[in-house]
Every structure is written in structure tokens, then in C-alpha cells.
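What follows is one structure encoded as C-alpha cells, with my remarks underneath.
A single protein chain has been omitted from the complex, and every remaining protein chain is retained in its original position.
Presenting chain A:
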Amino acid sequence: MPKRYISIWFRYLLTDRSARHAPQLNKVPFVLVAPERGRMMIVAANALAQKENIDAGMVLADAKAVFPALQYKDAKPGLEMVLLHNLAEWCIRYGPVVAIDLPDGLILDATGCAHLWGGENAYLQDITNRFRRLGYYVHVAIADTVGKAWAFARFASSGNIIVDETNTLLSLTPASLRIEHSTIERLNKLGIRQIRELVNIPRPALRRRFGHLLLQRLDQAFGQEQEFIQPVQPVETFEERLPCLEPISTARGIEIALTRLLDTLCERLYKQQKGIRTAVFKCYRIDGKVEQIEIGTSRASHNALHLFKLFELKIDTIEPALGIELFILQAPKVDDIIVPQEKLWNGTSGLLDPGIAELIDRIEGKVGPGHIHRYLPAEHHWPERSIKPATSLDDTPLIPWRTDKPRPIQLLPVPEKIAVTAPIPDYPPMQFNYKGKLHKVAKADGPERIEREWWIDKGLHRDYYVVENEQGQRYWLFRLGHYDEEQKPEWYVHGFFA
């Protein structure tokens, strides 16, 4: 079967898109602008603006001088890529292989598709009409190579379907070859106005003057060199539906529906080695309302029983009212599953044990997120910063835990001020008053000076002492700063040793 390609050219891609959101812009000259070298440059202009001779590449101030009532808006950088990607996904209805052709086009591999639409003419007509209805003004052309389709969509004057393709291409300007702007200008200067003139020049001369790209484009356009396009891969949605013959209004019925949906979805996920991170269970009631419950997991899971347990905590929040006629289970976020190595004995695989992740999910499902913490060592001396929260169960310490300095097993979140009797300059206190009780210090160790991390915050250093009172109770005290003439440094209790 001969290859057929369709090129879709969005004549006013960005302005059409703005006009879709604000239809009044269709009726006035309108441009999109972006700052460049300290001035506002026009990056896209709509059809009416182009009639006023305002086009991309002009400075906004110049254009306003020509046409003072010009409407303009800031262009979002990178928008065309997103836009074309979405349009390409939509275009999969016309053929399975759709590629993005930056900056303003799409390419479809339409080989063997046209007959489904009643011939090529109807096929192209349908594409044009549907885009028209969406608000996009497109030029469409079909040809047997990508290069020809591209050229005809943009430069041919005689309709979308060209009978004598090679001759028509030969009569087009070299600009229709998808070559660099500088090459086009040089060809113009040399007086080469048609591709026909170009193909008569010996190839080594062309390569020497214009580089390899021009020859490659020529070969691709005439079908002497195969051209590959990179098709857009649509994201697979993980969704299962369960319509019901009779409306369901009991908790037991909802449970059964959920179990069946979870079983099928988990089976699919299992085959693809993926697991659910978040899942939404939607219940469509017969009175038109949608009830939904959501769950999240701390590690990707395709264990239907575990996921059911997470949902189970929330099932009673669903109000079935007159009954539910459709259940939908969606997994908006899925991750690859890390398959743990099989262990001979259970219960000792530590943090990678899926049982731990499932327990954490159950707790988070009940009490909400943000309550579960695990800590790793951080490279800081300041006690409050010497630990950092782990982001996931898979995190392992990057540096060893320090044990060379004594650290209390209970650390107060905020140090509490105490009154002390201490000999100067740097002796531990002889006695201190904490919470209205006088403690006489029997033994003490220290000081351990911990300097303030000046690149993070400012303040005085701390001199830490481990002290034990006469009853054997052990405290971690510190003095903030030095003694000097004007003021006495403050003392704090910061923790309790075991």
C-alpha cells in the first residue's frame, strides 16, 4: 500500500487558542507579544492583524503606531508544545500515528485510513471542518511523503489533493522544503525561485554551499530517503466502570462493587508491574449527583485487599440516597512497583516490608496525612537541625549517625529558661531552678560548644553541659553566649538524658 501522509498547518495557532477563551478577540486585530532584548516583540498575529500588515517579528510599538487600536496579550512561553500535544492526542481519532511538527503543525500517517471516511476528499474535509468548529483555522494537505504534504499544506494554491505531486512540488518555492531561514534567503539572492531550478544543480555544489540539510530535505520530499516521524503516545488511563442493572443503595452492595472493580484494576496493574498511589472511587447516583471517596498510598500497591481496606474506612461517607447506577474506579496516579526480593522468613525485611507500607496507609487513611515521621541524619551540628525527615520509606541515611557526642533521649522542642548559680567564666552550674524546684548539681560534663550556623541564622553560640543532680536525674543545659560586663548570659534546659 502506498504511504500517505497528512500535514495539518495551524495558520494562527496561538491567536486562535486565545480567541477560543475570549471570542471577542476574533473580531479585532489581535497579537501576542513577548519581551525580547528590552522591547515587546510580536510572536503571533491573527488574520485581521495580518490584513493590517502586522505580523510576527514586528516590535509592538511599531505595530501600535500603524494601528493604534491593536489588542495585545502576553504570550506564554512553551504553550505551542502543550497545545500541539493535546491536539495530537485528539487527532488520534483520524489515524493511530500522529506526530507533532513544531512550531505550528501536526503530521498524520494516514496510510490506509482514508477509506474509513469515504475517500481522501471527505477525510480532509472532515478534519478541516472539525478544527474549524473547535476554532482553529487549518490548512490540510495529503501526499505520499511527509515533505510533500508539508509543502502543499503551506504553499500549494490548488487545493488539498494534488494529482501530479512531483510536478507541483517542483514548481513551489524552496521555502516549502522545511529548510533554515538563512538558506532560503541565500537561495533567493541567487535567484532560485523554484525547486525545479534547485534539482538541476549538481548535488556536490549544493552540499558545499548549503550544507547537508537541504539535500536531505530534497530527498525526503521526493521520497528518495525514508523519513521517520515520532508518534505521540497517549497516557493510558487506569479506569474501570461497573454499571448496575438495579440501583444499589446498601453498604454491602457498594462493597461488592468496589471489590470487583479493584480486582479487575489490580489485575491490569499487576500485568504492567504498576501500583496505585492515589485512587478515586466515584458513585453516580440516579438523581444525578456524584459521590466520591479518595485514597492515597505511601508506596505503589496493587494489592486489592489492602486497597479495599483503605477504602473501607470511607465507605460509610457515601450517601446512596435513591441508589447508585454506575461505579467508576480511577487511578490518577500510578507508579512502578519495586518488586522486593523474596525472603526465607517473614517479618524481618524491615522498612521494605509491604506490610509496613500498608500499615502506614491505614493510619494515614484514618488520621490524615502529616502525622507520620521518620528521620535521617543531617549534616548539621545544631541539635534542632541534626535530623531531617525522610521523604519516603525507601530513603536510607547518606551519612552515619553520630554517637561521639552525648545527646539526650528527650529533647524539648523549645529550650526552657532556667535560673542558675554558676561560677564564671565557663563552669557548669552548681545549682539550677527548673519548674520551681531547686536542683543541686552533683556531677557535670562539658562544655560542648555548638556554634550558631551563621549561614542559616544569626545569634549566640551555645555551651552545652550534661549535668546530674543529687537524685541522679540527668539534664542537658546550655548557656547562650559569653559572659561580659553588661549582661549575664541566659541558661536553658534543652533535654533529659535517660
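Just so it is clear, contacts are C-beta pairs under 8 Å (C-beta built on N, C-alpha and C of every residue); 3 or more make two chains touch, one makes a residue touch a chain; residues count from 1.
Here is the rule we go by: contacts and distances are computed from a predicted model.
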Omitted chain per UniProt, picking from "Error-prone repair protein ImuA", "Quinol oxidase subunit 1", "Transport permease protein" or "ABC transporter ATP-binding protein", is "Error-prone repair protein ImuA"
Based on the whole complex, identify which of A:366, A:417 or A:449 touches the chain you can't see.
A:366
Hidden partner sits against chain A at residues 346-351, 353, 355-356, 359-360, 362-363, 366-367, 371-377, 383, 386-387, 390, 395-397, 401-403, 406-413, 442-445, 466-468, 470-475, 495-498
